[in-house]
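Worksheet for the structure shown next.
Just one protein chain is left out here, and the rest sit where they should.
Note that the chains take the letters A and B in the order they are written out, and that residue 1 is the start of every chain.
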Amino acid sequence: MATPNAPLVMKGGPAAGRLLAKVDAMSGTQVEACYQCGKCSGGCPLAFAMDYQPRQIMRLVQLGLEDEALASSTIWVCATCFTCTARCPRDIDIAGVMDALRVLATRRGLRPGDRNIGAFHRAFLDSVRRFGRGYELGLMLLYKLRTLRLTEDMGLGLKMLAKGKLALLPETAKGRAEVEAIFREAAEGAREAAEGARKAAEDSPETAEGAAAGPGRSKGAAGGDVR
Amino acid sequence: MTDETLRFAYYPGCSLNSTAKEYDLSTRAVARAIGVELVEVPDWNCCGASSAHTVDPFLAFALPARVLVQAEEMGLDVLAPCAACYGRLVAARAEAARHPDYARRLEKATGRRFRGTARILNVLELLGDERVAAAVAGAVTRPLEGLKVAPYYGCLLVRPPKLTRFDDPERPVTMDRVLQAIGATPVDHPFQTECCGASLGISRTDLVVELAGRIVGAAKLAGAEAVAVTCPLCQTNLDSRQEAAAARLGEGLGLPVYYITQLVGLALGVPPARLGLRRHLVDGLGLLRQKKLA
Partner (left out) sequence: MKRVGVFLCWCGSNIAATVDVGKVAERVRLLPGVVHVEENKYTCSEPGQASIIKAIKEHGLERVVVAACSPRLHEPTFRRTLETAGLNPYFLEMANVREHCSWVHPDREKATDKAFDLVRMAVARVLKNEPLARGSITIEKRALVLGGGIAGIQAALDIADAGHEVILVEREPTIGGRMAQLDKTFPTLDCSSCILTPKMVDAAKHPKITLYTYSELEKVEGYIGNFHVTVRKRARSVDETLCTGCGLCQTKCPTKVPSEFDVGTGLRKAIYTPFPQAVPNKPVIDRENCTYYKTGKCRVCERVCEAKAIRFDQEDVLVEERVGAIVVATGFDLFDCSVYGEYGYGLYPDVIDALQFERLINASGPTEGKIKRPSDHEIPRSVAFVLCVGSRDEQKGVSYCSRACCMYSVKHATQYMDKVKDGRAYVFYMDIRTPGKAYEEFYKRSSVEYGVQFIRGRPSKIYQKGDKLIVKAEDTLLGRPVEAEVEMVVLAPAMVPKRDAARTAQTLGVSYDGFGFLNEAHPKLRPVETNTAGIYLAGVCQGPKDIPDTVAQASAAGAKVAALFSRDEMATEPMIARVDEALCSGCLWCKPVCPYKAIEARTVTEKVHGRTVSREVASVNAGLCQGCGACTVACRDGAMNLQGFTNEQVITAVDELLAGLRPACS
């Protein structure tokens, strides 16, 4: 990895604006309008736990620093509470931008910048895909198993079982097959989008202005892992 | 209540079937008491909650859209008590307008056609409705006098404001009015729309302990004895992480976290047993008994 303060080389060219264009289109907002006032970060209830402040994520997108943006913990720590969106003086849907970046990271098969949160979403959607409805006990077990934290929250889980807050068996939607079909259709679309992005990257190989410090891609997990 | 019965397609969502059973019980009980008819969406599925939108936009649209389609088939507007479900349903309708191909893809996958005709209401929108508010006010048999409650709206009822178009995103008032109508005293505090951390409650417990402490701490500092919520995620986080939060803050908290419908139900004379008041981790009954309200 490059030294932390090595200059970012601004090369311009067609690749430089690609991330911005992509994120704008996906989130239906204009990140280029951001004037870096920091009102988003100032009001973000989780800013204290992020590696980049939300404002800095906007900056990374403006400059096309895709690898940094997609590897940040910020986009996963964001709880999508929309406080930033509701207060942005430039009317940017910042929470929507976070969604777009998470989707892009997922499509590129990157390891989430916060592993626990990423694993939770996977486990949650697995459960929905399987049963059509959320199955919280199964989800919690699966998630804690995957993150090797089986004993954490054991006490709380037992208390919740005792209060009848966790069902022992999953409930299923009758239309499970339809839900399954929705997941398949989503995966299909995601694969196409990832393919399109890969092609575009090949056409103009300079990924972004700051191609220097990029995170490694996780092995396996091809693009479009919508599960 | 009035000349015309209000009927809604009722979408409980996954949480009201399990961790938030008391929200389901109390919502149905209140509806019965004031003559609002709730017809459960027959084959509802999970809305994707706080996860689907983080991995795929179509998935985030299609899961709630499948619920909305069923409501449209019933010819009814949807009541979604869970704030997270409400947020996703509202977002799905907006996304359909932005991506015309989404409805096509949903139809391809499920054979169901999405039209976007059903209106989506949250519980406070229902309780704040003029007719409903009048019915509630007229049916109060056990006013919750002397109960100081901090309203906690959370995020998704009021944000993003352009989509929900419900109340003021910074200083909402609907729950305050409901609390006043049932005789309780709403307690103003600065974190009424501050986020509780949502699904991070499981994946990043450490963060949610911090947020829960901030919110419940502010409520307590303002003089509240309890917190009222409209979201299962909020309830779970503020209820189940309160002990840890208190430990971290080094001060006692111990504020029961009620669903607003539990409090309304209580005021309307629904027996406490039928409101799931025993299901709280921070004892929900003790305070009410002490105030001679249960």
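Keep in mind that, in the parts below, a residue touches a chain if its C-beta (ideal position, glycine included) is under 8 Å from a C-beta of that chain, and two chains touch if they have at least 3 such contacts.
On a predicted model such as this, the values are computed, not experimentally measured, just so you know.
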Have a look at A:Val31, A:Cys88, A:Met140 or A:Ile182 and name the one touching the chain we're not showing.
A:Cys88
Given A:Gly43, A:Gly109 or A:Gly164, the residue that touches the chain left out of view is A:Gly43
Touch as defined at the start, partner being the missing chain; which of B:Pro169, B:Pro186, B:Gly201 or B:Gly265 qualifies?
B:Pro169
The missing chain sits against chain A at residues 35-44, 47-48, 52-53, 55-56, 83, 86-91
Residues of chain B touching the missing chain are 168-171, 190-191, 218, 221
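The rule we apply is simple: only the chains that are shown with their structure count from here on.
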As a quick test, compute the distance in whole Å between the mean CA positions of chain A and chain B.
25
Considering the complex alone, what residue numbers of chain A touch chain B?
26, 28, 45-46, 48-49, 76-77, 79-83, 85-86, 93, 95, 99, 102-103, 106, 114, 116-117, 119-121, 124-125, 128, 132-137, 139-140, 143, 147, 152-153, 156, 159-160, 163-167, 171, 173-175, 178-179, 181-187, 189-190, 225-226
Under the touch definition given earlier, write down the residues of chain B that touch chain A in their complex.
14-15, 17-21, 43-46, 48-60, 62-63, 66, 98, 105-106, 108-112, 155-156, 158-161, 169-170, 193-195, 197-200, 202-205, 207, 210-211, 214, 240, 278-281
